[in-house]
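What follows is a single structure, and I will ask about it in a moment.
Note that one protein chain is taken out, while the other chains of the complex remain in position.
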Amino acid sequence: MATTTLEPQADTYRRSWVLDWLTTVDHKKIGILYIVNSFIFFFAAGILALVIRSELMVPGLQFVDIETYNQAFTMHGTIMIFLFVVPVLTGFGNYIVPLQLGAPDMAFPRINALSFWLLPLGGGLIFSGYLFGGAAAEGWTAYAPLTSERFAPGVGTDLWIIGLTLVGTASILGAVNFIATIFKMRAPGMTLFRMPIFVWTVLVTATLILLATPVLAAGLIALFIDRNYGGSFFDPSVGGNPVLWQHIFWFFGHPEVYIVVLPAMGVVSEIIPVFSRKPLFGYKAFVFATIAIGLLSFTVWAHHMFTTGQVLLPFFAFMTTLIAVPTGVKMFNWLATMWRAKITLATPMLFALGFVSMFLIGGISGVMLAQPPIDFHLQDTYFVVAHLHYVFFGGSVFGVFAAAYYWFPKMTGRMLNEPLGKVHFWLHFIGFNLTFFPMHQLGLSGMPRRIADYSPDAGWTILNLMSTVGAFMIAISVLPFLVNVIASLINGQPAGDDPWEANTLEWATSSPPPPYNFDRLPPIHSERPLFFLTHGHGHAPAAGREHDVIEEPEDDPERRGGLA
Amino acid sequence: MSARAAAVDSHDVHVTARESAMPTALLGMLLFIASEVMFFGGLFATYFNARASAAGEWGPPAGAHGLDIVLAGVLTVVLVTSSFTMQFGVWAIRRGDIGKLRLWTALTLILGVAFVLGQLYDYSVLGFGIADGVFGTTFYTLTGFHGAHVFGGTVGLTILLARAMRGQFSARNHVAVEAISIYWHFVDVVWIAVFSTIYLLR
Partner (left out) sequence: MPTTGARSRARSIVRAGGLLLFLMLLGGCLLPPDPKTDAGQDVFNLYILVLALAALVFVGVEGFIVYAIVRYRREPGDDALPEQHHGNTKVEILWTAIPSVIVLVLFVMSVITLGSVEARADRPGVTIEVVAKQWTWDFRYPDGVEVTGSSGRPTELPLPVGEPVRLVIISEDVNHAFFVPEFLIKRDAIDMGENAAPNEIEFTVTEAGTYAGQCAEFCGVGHADMIFVVNAMPRADYDAHMAALAAGATPPPAPGEGDCPTTIQVAAVESIRFDTDSIEAPAGEDFCIELTNNDAVEHDIGIDEIGFDGENVAPGESITYLIPAMEAGDYTFYCTIHPREMVGELKVTE
């Protein structure tokens, strides 16, 4: 349905562009604010990564002193996780979820705005440590007692705690918003099992945020009390327990990594079917697998603590290995979607396939780490660094770029340039593997994490050199992306409502959508309402793509699922 | 255009909630409370962990005043009563009786403030502080954050009272009252848990 966007013409509706963006409560603008803010933090944390990789390129301290190095990897991890990956996916969720639900906005638009604005504030506070004697430098995991006032004096760590508490609060409020929106604002006909998969992953992610992040808040507050008010939570000399910090942190920390990856899986699950011209294979199983992962994620946290000697190894090893099963189900669903499909390798699909292939490697290394005897060798080595980057970066960040290329046309009304997108993808893919694959071997050989320097006799030099070259390649790969975004904003090919021939409701309105999102909605009888509008009952598309209402008979076998 | 298609029009987009379904704001409050449960869960975890590993006696440091279970018991009565008064207020406005709502809300507010003041008085006579060992730290953190939540609740109650004084609630339109009342009951339940853990279980 070609909507004509109703642009308010009266001057009373106009306000300054700046004021508009500063005070907006429109989920689409807030989504874009999230995305832009996140990418700014991405570049900052990326520069920190280059500092790390430059220093590790060859033995010896060439560029920074050890304090600076320690701040660099601490801030790199903190910013990437809390101020890039989670918020950027929240941003895409913000923009897309109401559209996919056929809703006019999120349930609580003003809280939505608050959630966003807490982010630059919190991130600014975290970074401000650099201005006050040094940023936090104890690792993003901030283990006690290293973070006590005795071993980490200086206000950088306190600013880190306060900033992170604000960011966590923003997350929790956002989660409330998403869950309320998803349960309360679906268009008529959209039952839970007709929601797009991306919405399902956002729902489970929001539940994880809601239940896990407050525990981090409790831990951060406890740490702040220890540092500033003479508290004894984690100080063994006065009866406290350092391992308690690890329990609290990882009880949050493990669900956190699923918070990071599930929405990206949702994005991939939107893209693969569209570019395969087939529905997602096993939609219901996928939903249940996502829920299972969400539940299981609360039962595995101590696999980060195997070497403490203070946790029940068999239980956590079992649950951790078990979580591979629903993850495998999802993997097979994606593959089966591509089976006998008709695949177009446009840039969103390339990044989606990049996700699948790289996340697989991260999952494999995860299963290795899940076995305590193997973990005893690999914990706190570069093997873990390899694993976490294959899932965070090879997984979520590839998912983020897939989302960017997929939904940029919807958000801006312009197509991104395909050849440039492909250049970005290949540089990124090769650079990524060059950076992180050697780290598996480095860890297996015994190179520990979080060291600023290593001995030339260790035999780690060549692999570190390769890794650094890869890191710079990743940095360079960002350039075609930036150029593409800017050039396409100015002069990109007009996108139209549905450039990808997609399945879900965000493509049933103009690009970009009007402020109220929809003039009218197609009828919703399946998880692919737009597909049926376009293709009828799975036959050749109707000529001219009129958005006339096409009814699906109640007993359509394709709608019920199973082989036709 | 078929009859079914005609029914799917833009002004139907909004209407997903039936009359009897839970108002969105109330769902929001329940979700927020779920997160608060996890927050207090984290704090309780630190308390129980410290208590389990405590070598020797678990309690206020030697020479301190010791826990005043009588005062704590009084505070419990105050808070539980305030939950009743809050609920009476909710029932009142469901009947459309905004006058009674004002009364019960005011009473609840007074009781809430009394609780906070009582808590502060308790702190002043306890004789040990947050820096006095693990018990002191976990005691003050747990009761302190609970007290802060009660205080937050009194702010909410004040707003409710102000709005009720201005006649902004009716039988059909009083979601804020329902939401704040649920928050208030939550704060009461947490206190029962805190009281049982610190004063009864010891």
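Chains: A and B, in written order; residue numbering restarts at 1 for each.
The criterion applied here is as follows: a residue touches a chain if its C-beta (ideal position, glycine included) is under 8 Å from a C-beta of that chain, and two chains touch if they have at least 3 such contacts.
No experiment lies behind these values; they were computed from the predicted model shown.
Colleague: Kindly name the visible chains that come into contact with the excluded chain.
Modeller: Result for the missing chain's touching partners among shown chains: A, B.
Colleague: Using the document's definition of touch, tell me which of A:G154, A:P372 or A:P514 contacts the absent chain.
Modeller: A:P372
Colleague: With respect to the chain omitted from the figure, which of A:L353, A:V385 or A:V478 is a touching residue?
Modeller: In the complete complex, the chain left out is touched by residue A:L353.
Colleague: In the whole complex, not just what's shown, which of A:S54, A:S128, A:T307 or A:T461 touches the removed chain?
Modeller: A:T307
Colleague: At which residues does chain A meet the chain that is not included here?
Modeller: Counting only chain A, the missing chain is touched by 61, 66-67, 70, 138-139, 143, 145-146, 151, 236-237, 239-243, 276-279, 281-285, 307-310, 313-314, 317-318, 321-322, 324-325, 328-329, 331-332, 335-336, 338-345, 353, 356-357, 360-361, 364, 367-368, 371-374, 376-377, 379-381, 418, 430, 433-434, 437-438, 440-441, 444-446, 448-454, 458, 463, 466, 535, 538-541, 558, 561-564.
Colleague: Since one chain isn't shown, list which residues of chain B touch it in the complete complex.
Modeller: Looking at chain B, the ones touching the missing chain are residues 53-55.
In this text, only the chains that are shown with their structure count from here on.
Colleague: Measuring from the mean C-alpha position of chain A to the mean C-alpha position of chain B, what distance in angstrom results?
Modeller: 34
Colleague: Which residues, counting only chain A, touch chain B once they are in their complex?
Modeller: Touching chain B: residues 102-104, 107-108, 172, 175-177, 179-180, 183-189, 210-219, 221-222, 225-226, 229-233, 238-241, 244, 247-248, 251, 518-523, 549, 551 of chain A.
Colleague: Chain A touches which residues of chain B in the complex?
Modeller: Contact set of chain B toward chain A: 1-2, 4-5, 7-10, 12-17, 24, 27-28, 31-32, 34-36, 38-43, 45-46, 49-50, 53-55, 129-131, 133-134, 136-138, 141, 145.
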